[in-house]
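To keep things clear, I will list the structure first and then write my remarks on it.
Every protein chain except one is present and positioned as in the full complex.
Up next, chain A:
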Amino acid sequence: MTGASGAGTKVMTAEQVAAGLESGMTVGIGGWGSRRKPMALVAAVLRSPVRDLTVVSYGGPDVGMLCAAGKVRRVVAPFVTLDSIPLEPHFRRARQAGEIEFTEYDEGMFMFGLLAAAHRLPFLPTRAGLGSDVLRVNPELRTVYSPYGDGEELVAVPALTLDVALVHLNRADARGNAQYLGPDPYFDDLYAKAAARCYVSCERLVDTADLLKEGPVQSLLISRSMVTGVVEAPGGAGFTACEPDYGRDEERQRRYVETGRDDEQG
């Protein structure tokens, strides 16, 4: 079932993934808000001794849980939300207590940071952010002027280069080819390409030959050349949405907000 077992297999456990992380690393986390977050991998990080992480994320409960556990030095994000519950309680508390540093970007700037890193460029220019307080609160941001006739001033979004990316997809083979079957790829391929090492968890490991049985070739989002390790983790998105395998568990998410914990994981 795990395909070319033996040669080329990258199958490992969530604990082995977490053990490969070091304090102070920059970790990108795929998904969006409370959608297809690699919560099984995040839970393993919570149980590990690492700390002082820089977490790069279209943020959801991944960011909240890591903040609550004191794992985070800095969050890089355009938002942190649980979607059906707009405000993430642990991220809020950490910000209001002054416990974490925050690099707050516009959503499009954030995408360009990932795109720059994926293409190994130092930055990409964009209009998003100009005129806003994003430039005030991130004084390290620079602008550039178009070298062409228009001379337009643009924000130079620095590459969001990652030490490690953690993503959760629907299916993967043992060598790390990973497939999404839901309606939206989010930005998981960009996280994989922006990172020195990418770990993929999946709902189900399948033979390479079976990948196209459930989705078209366009659903093969991440190539094994980008992947260091694969973890089979059924239910590995926790209470976040992982269509078509399951939707968001709203009741479990509500309990998380009320108690500050997700009892079924971590």
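The criterion applied here is as follows: contacts are C-beta pairs under 8 Å (C-beta built on N, C-alpha and C of every residue); 3 or more make two chains touch, one makes a residue touch a chain; residues count from 1.
As a convention for this text, contacts and distances are computed from a predicted model.
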> Of the options "Formate dehydrogenase, nitrate-inducible, cytochrome b556(Fdn) subunit", "Enoyl reductase (ER) domain-containing protein", "Acyl CoA:acetate/3-ketoacid CoA transferase, beta subunit" or "Ion-translocating oxidoreductase complex subunit E", which is the UniProt protein name for the chain that has been left out of view?
Replying inline: "Acyl CoA:acetate/3-ketoacid CoA transferase, beta subunit"
>> Considering the complete complex, identify which of A:Met65, A:Ala116 or A:Val134 is in touch with the unshown chain.
In response: A:Val134
> Taking the entire complex into account, which one of A:Phe123, A:Tyr186, A:Tyr199 or A:Tyr256 touches the absent chain?
Replying inline: A:Tyr186
> Which of these touches the unseen chain: A:Asp106, A:Glu232 or A:Asp245?
Replying inline: A:Asp106
>> Contact with the hidden chain only, please: which chain A residues?
In response: 32, 58-59, 77-81, 86-87, 91-92, 95-96, 98, 104-109, 111, 126-134, 136-137, 183-187
